[in-house]
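One protein chain omitted, others in place.
Chain lettering (A, B and C) follows the sequence in which the chains are written, and residue indices restart at 1 in each chain.
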Amino acid sequence: MTIRVTVWGENVHEHKSDVVKKVYPDLMHGTIAAALNRENGIEATTATLQEPEHGLTKERLAQTDVLTWWGHAAHGDVDDAIAERVCEAVWGGMGIIFLHSAHFSKPFKRLMGTPCNLYWREAGERERIWTTSRNHPIAAGVPESFELVNEEMYGEPFGVPEPMETVFIGWFQGGEVFRSGLTWRRGAGNVFYFQPGHETYPTYHDANIQRVIANGVRWAYNPAKRIDDPTVAPNRPVDQAPEKITERGPKLHKAGEQGLR
Amino acid sequence: MTIRVTVWGENVHEHKSDVVKKVYPDLMHGTIAAALNRENGIEATTATLQEPEHGLTKERLAQTDVLTWWGHAAHGDVDDAIAERVCEAVWGGMGIIFLHSAHFSKPFKRLMGTPCNLYWREAGERERIWTTSRNHPIAAGVPESFELVNEEMYGEPFGVPEPMETVFIGWFQGGEVFRSGLTWRRGAGNVFYFQPGHETYPTYHDANIQRVIANGVRWAYNPAKRIDDPTVAPNRPVDQAPEKITERGPKLHKAGEQGLR
Amino acid sequence: MTIRVTVWGENVHEHKSDVVKKVYPDLMHGTIAAALNRENGIEATTATLQEPEHGLTKERLAQTDVLTWWGHAAHGDVDDAIAERVCEAVWGGMGIIFLHSAHFSKPFKRLMGTPCNLYWREAGERERIWTTSRNHPIAAGVPESFELVNEEMYGEPFGVPEPMETVFIGWFQGGEVFRSGLTWRRGAGNVFYFQPGHETYPTYHDANIQRVIANGVRWAYNPAKRIDDPTVAPNRPVDQAPEKITERGPKLHKAGEQGLR
Partner (left out) sequence: MTIRVTVWGENVHEHKSDVVKKVYPDLMHGTIAAALNRENGIEATTATLQEPEHGLTKERLAQTDVLTWWGHAAHGDVDDAIAERVCEAVWGGMGIIFLHSAHFSKPFKRLMGTPCNLYWREAGERERIWTTSRNHPIAAGVPESFELVNEEMYGEPFGVPEPMETVFIGWFQGGEVFRSGLTWRRGAGNVFYFQPGHETYPTYHDANIQRVIANGVRWAYNPAKRIDDPTVAPNRPVDQAPEKITERGPKLHKAGEQGLR
């Protein structure tokens, strides 16, 4: 069994910024996908903002077990309908991993229901990431703590709902802390947010980071058959009630009528 | 200290349906507000869909400690910008209580990040509501279980995120169950969903239901000063870092530049 | 890879009660283990109260990936030290599934930190179990609801901590509800409680029940290397601090001293 991953990349700064170009000659999504393809049982392809429908057609999402999302400069250019389509896929069972500045992406904000804001500083300071949940599958094979020589500071308070589990917390040289690895479930879909990954630093070349993302993919993967319409609210009429009941009382709906939305 | 509650009513079926008119001659929001106004320390007023800005101007929300929301027939008529404004107030600290069919309202779906769907049946069957969290403030003064002679069936699975706490679970005569009372926190705002309240039944005249809603108001109330801009993501520059650091590494942002959103 | 399951049975009523003997001629733990052994990738053996160390030596636990626990008549006969040993194995990463009346077992109460009490009635009434978390791995292959013709009523409030996830809720013919399937994480160990299984009814012969238990085993399994001493609180001295610091301020402990417990 192979987990099919689509690595989505905004694909903007790699072309505009010489710094980013140099760190990621294979583009950020290319680098992330290549690392995943070195894993057993994972098959990663890429999709970008610039492709038709951002590369995220209904068919593509239907064949994506886990989607990873990196964006920063162009969150606003993502089509609302496609962001909603991504969320529907998650509710139906697609796993999703939001990387770094994707905290402000449309699908993340939509799935969280909160502002997803934070403090930030681009100073190339040192970050040390600590595991808070011992032997959590997302932390498999990662030391109890590991360092990134340069990372953008993301600081608390992080405007997200209380997670299902806090897996990592980051320590920053400049004095801040951040819940760097958090999990949630939304519908049938598993959601993982992972903080490191500023585009001017070689974060996605780091072995520990690559390990966490691959672990995250395996954790987020839900092998159950995707739910086709995860938003439907079906009527269950009286004659299909599990226990025999007799209809009574005043009614608003006529028999067989659709519910109001 | 008085908790200022705005009871928001869609105010549609009370005028269109003779059944609803008869059960709620003072309108649904009027009935809910009247019950709250019989409580010590609560002052309730109403607002409706038909008022300019649905009665939910920025000023009105700023002076609302807790908002209750009932809607059913006209979820789609709620202006997107006003739904977002309500969510911003919640993130800033306003409490909010979603009643019954408000599970499909725009602000609830936005705050949950999930479809909020369920099974339903309008058959006037009996519901019995059980407290699952003993001595929870929202259950104060309510028996361990109580009955509603007629209620619309809402059945699991209920498409919401795992709650902070499950306070009530409903048993339906027709054989279904439903998590009838659930809490979440979104930003600085407390959120309570409470399932009973189909418009053709006298649910909001019931003493236990009124007790739960008043308890919910007290629980949801956050006395802290409202956060003015709960979505801002401030830069904290190097010279304001809590620990002395020296900027290093390649940069994307120029000094003083706004972050990308 | 095979998941090694130890099915622990109290093994008392099967010998004392003719009723139970007739329903479970192969004993309750024997029936549960046989069903698990029909699954791919699971290898189940049994252990009972009457064996030396209740069959749960340190070695046996070290080779157990997931333990299932059923007890009722003789919770008090379980040795405190062995209950604690089971908890230590859980903290180190062993999965555990508590079945039915094991809600009052020593390891469950110890892992929950709460009374774990409930209402009950032995009347052979009908139970219907609803899935509340769509496509949760523990609910794989199980219908959205299924019935048990006879089950002991367990009713809310159930005195457990808020779970990580509510997977099932039970509806009882007599009017009660119960959170029938709940998950928690304790240390590195996954914990699942599943309510059905009164010894006078053929619950463990039911295909849906067997499916849920097998799913629960797969969900609870943590492939990470077991943590040897999951209770140790190590000192990390100044010279091993990740950041260079100088010791200062008044001290209680001498260098190299063990921490107080």
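What we mean here is this: a contact is a pair of C-beta atoms (placed from the backbone, for glycine too) under 8 Å apart; a residue touches a chain by one contact, two chains touch by 3 or more.
In this text, all values refer to a predicted model and were calculated from it rather than measured experimentally.
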| item | value |
| --- | --- |
| Which displayed chains the unshown chain touches | A, B, C |
| Of A:A140, A:V177 or A:A224, the one touching the omitted chain in the full complex | A:V177 |
| Of C:M1, C:A81 or C:A233, the one touching the omitted chain in the full complex | C:A233 |
| Absent-chain interface as seen on chain C, which is shown | 13, 17, 19-20, 23, 72-73, 75-76, 87, 91, 101, 104, 110-115, 117-125, 150, 153, 155, 159, 161-162, 164, 173-176, 184-187, 198-201, 230-238, 241-243, 245-253, 259-261 |
| Positions on chain B contacted by the hidden chain, ascending | 93, 128, 133-137, 140, 145, 147, 164-165, 185, 187-188, 222-225, 227, 230, 242 |
| Positions on chain A contacted by the hidden chain, ascending | 128, 130-134, 144-145, 155-159, 162, 164-166, 169-172, 175-177, 179 |
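By our rule, only the chains that are shown with their structure count from here on.
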| item | value |
| --- | --- |
| Rotation angle superposing chain B onto its copy chain C by C-alpha atoms, nearest 5 degrees | 180 |
| Approximate Å spacing (C-alpha centroids) for the pair chain A, chain B | 27 |
| Chain B-chain C separation of Cα centroids, rounded to whole Å | 36 |
| Where chain A and chain C are represented by their mean Cα positions, the distance between them in whole Å | 31 |
| Shared interface positions of chain B, touching two or more other chains | 155, 159, 162, 164, 175-176 |
